[in-house]
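Only a single protein chain was left out; the remaining protein chains are all shown in position.
Order of writing sets the labels: A, B and C. Residues in every chain begin at 1.
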Amino acid sequence: MTAPMFTWPVRVYWEDTDAGGIVFYANYLKFFERARTEWLRSLGLHQSALKAELGGMFVVTETQLKYLNSARLDDELLVTAQLTEKGRASLIIEQQALRKTEHATPQLLCSGSIRIGWVSAANLKPQRLPQQLLTRLP
Amino acid sequence: MTAPMFTWPVRVYWEDTDAGGIVFYANYLKFFERARTEWLRSLGLHQSALKAELGGMFVVTETQLKYLNSARLDDELLVTAQLTEKGRASLIIEQQALRKTEHATPQLLCSGSIRIGWVSAANLKPQRLPQQLLTRLP
Amino acid sequence: MTAPMFTWPVRVYWEDTDAGGIVFYANYLKFFERARTEWLRSLGLHQSALKAELGGMFVVTETQLKYLNSARLDDELLVTAQLTEKGRASLIIEQQALRKTEHATPQLLCSGSIRIGWVSAANLKPQRLPQQLLTRLP
Partner (left out) sequence: MTAPMFTWPVRVYWEDTDAGGIVFYANYLKFFERARTEWLRSLGLHQSALKAELGGMFVVTETQLKYLNSARLDDELLVTAQLTEKGRASLIIEQQALRKTEHATPQLLCSGSIRIGWVSAANLKPQRLPQQLLTRLP
């Protein structure tokens, strides 16, 4: 499956860094989440509205990340999101964080694979992905 | 009013620091919150139980903090909480973060005053502090 | 002194919220920081470059925040920054977080006053604000 690649810009602020002088590794999960949220929004899927209308929400069930290079304060990143697997109750999204450089090619900082499942907002039990949602996905 | 002083230990981890090599200033609000939570728990007030039983919760309505000295990775802090004002719908708690030192006296890092109000969990509207709660406070 | 008002958009993501269903109050300090950083950048002041060139950095020395209304997931906020005091070694910036609404007027969520001081990056000792920096400020 070759879904189109979605890209979202992220700027590195003080809040994102740690005493190593670089972006704290756990924060790439936040950057990835922002890009996934905006990717869903670009498809007409607003998570707060989904919760209100369908009584369900996405939860992250699995993450695999590799950290290759470090980002620093003031760096401009590009974060990608690409749907690579569409199951009955979960999706897999491949994501990358890259640093904009003066050169043509951005530098890869972190790549990851995120599985998200659909659950009832009331009891957090896994559920099938609603049809209204599936039809919006590429 | 001279309520007793409650003290809670906090260790500084990577997650707490920023690229300046010190604890990110916003994180003192987290340290203060942990100490307030444990202070309430020491009085028999568990916030998740309060929400379930009384349908209400505390929200922070005002914070004033002064930053005097910096904490670094691996530092051991002591965080205090002391009730200084008990109103109908809100409390003021004075708090300090101090660093343990080899000397007798810990070093003051950050002092603050936090006002918390009681609101309905359903609509976030301010409410009077429940009697069950007030009777537990010093 | 009536310096111009700087405004920066902030979107609310899962990372910003807490179990009360609203933005965790400590995170407004992050939103304010992002707006201050972008305000400085708009004046040609890049903090990582300032550190490299002048050997100093800004640290937050005092914060006063009032929380008036709550923000929720997916909300679009506007965060302002306005310089209101320019001392020898510190600045005071007044800031607001407002929620965009369907109406003309955004709703005020949180207002604050942030004092930032200039310190040596090496030893964190307070220093006079460098002339190169002062001349850029409004």
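Throughout what follows, a residue touches a chain if its C-beta (ideal position, glycine included) is under 8 Å from a C-beta of that chain, and two chains touch if they have at least 3 such contacts.
Computed from a predicted model, the values in this text were never measured in an experiment.
If you put the hidden chain back, the residue from A:3, A:59 or A:92 that touches it is A:59.
Across B:48, B:105 or B:131, the single residue that touches the chain missing here is B:48. Counting over the whole complex, subunit B has residues 11, 13-15, 30, 33-34, 37, 46-49, 72-74 touching the chain that is not drawn. Think of the hidden chain as still there; on subunit A it touches residues 20, 22, 25-27, 29-30, 33, 57, 59-67, 70, 121, 124. If you put the missing chain back, the residues of subunit C touching it would be 14-15, 17-22, 24, 26, 72-73.
Following the convention adopted for this analysis, only the chains that are shown with their structure count from here on.
Put simply, the chain closest to the centre of the protein, by Cα centroids, is C. The greatest number of inter-chain C-beta pairs in contact is found between B-C. One simple way to say how far apart two chains are is to compare their mean CA positions; for subunit A and subunit B this gives 33 Å. Among the residues of subunit B, those touching two or more other chains are numbered 20, 22, 26.
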